[in-house]
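Got a structure for you, questions after.
As you look at this complex, bear in mind that one protein chain is not there, while each of the others sits in place.
Up next, subunit A:
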Amino acid sequence: MNDLLAGLQSAFGLIIHLDHDLVEISLRSLQVTLSAVFISAAIGLPFGAWLSVTRFRYRRFAIALLNALMGLPPVVVGLFVYILLSRSGPFGVLDLLFTPTAMIIAQVIIVTPIIASIAHQSMRELWFLYHDLLISIKTTKWQRMQALLWDGRRSLLTATLTGFGRGIGEIGAIMIVGGNIDHLTRVLTTAIALEVGKGDFPLALGLGIILISIAILINLSIHVLSRTEREGTW
């Protein structure tokens, strides 16, 4: 209980004093995850729509695989990206290991299947509703995807926010490819792990509370901006 109180106190302290390191770490967390989510959404949402309107031979297998990829273990993804980006790896010349870019790459791999899979689930239901009409109107495949993406935007927002939630709290992959280097690749989750390791529980807890607050704040502000639960029913 004392640890919790101390955690709250230290969280307040950090926020009130706008601790320079804290601001830097928080911003980097946001930078990495928001970039990753943005890229993942740009790939995952159209892919989910495409998967909804396209029939091909191994479709069921592709969907099952995509769903399975949602549970991709971040540590393994991190290891995989590490090997690819390490000096001796195929992309070693790019010199990306232990940079925020490497962390973004790893998170894109983790988040894209989540966004694509959830987006596909919701657009599949919409497609079931629209199917006859859109075929009757002689829409092209691209127009069908557009209709699903636009009319299903509310549930796609949820899919994207789920991806964000997964990314912002993720540590396994970014620890490996980022290395938790102070002032370079340290983010909230890796900083928490470090402080726990050092035994500084109040600071770790403070950082944790800030992490949760950021996640909630981002979710709320996006809901307010997009006016979910206000207009209409979707």
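In this section, a residue touches a chain if its C-beta (ideal position, glycine included) is under 8 Å from a C-beta of that chain, and two chains touch if they have at least 3 such contacts; residues count from 1.
Methods note: contacts and distances are computed from a predicted model.
Trainee: Which of the following is the UniProt-recorded protein name of the chain this complex doesn't show: "SufD family Fe-S cluster assembly protein", "peptidoglycan glycosyltransferase", "ATP-binding cassette domain-containing protein" or "Acyl-CoA dehydrogenase"?
Mentor: Looking only at the record, the undisplayed chain corresponds to "ATP-binding cassette domain-containing protein".
Trainee: Decide which residue listed in A:4, A:64, A:94 or A:135 touches the omitted chain of the complex.
Mentor: Looking across A:4, A:64, A:94 or A:135, the contact with the absent chain belongs to A:135.
Trainee: Which subunit A residues touch the hidden chain?
Mentor: Against the left-out chain, subunit A lists 126, 129-130, 132-133, 135-139, 143, 147, 150-152, 231-234.
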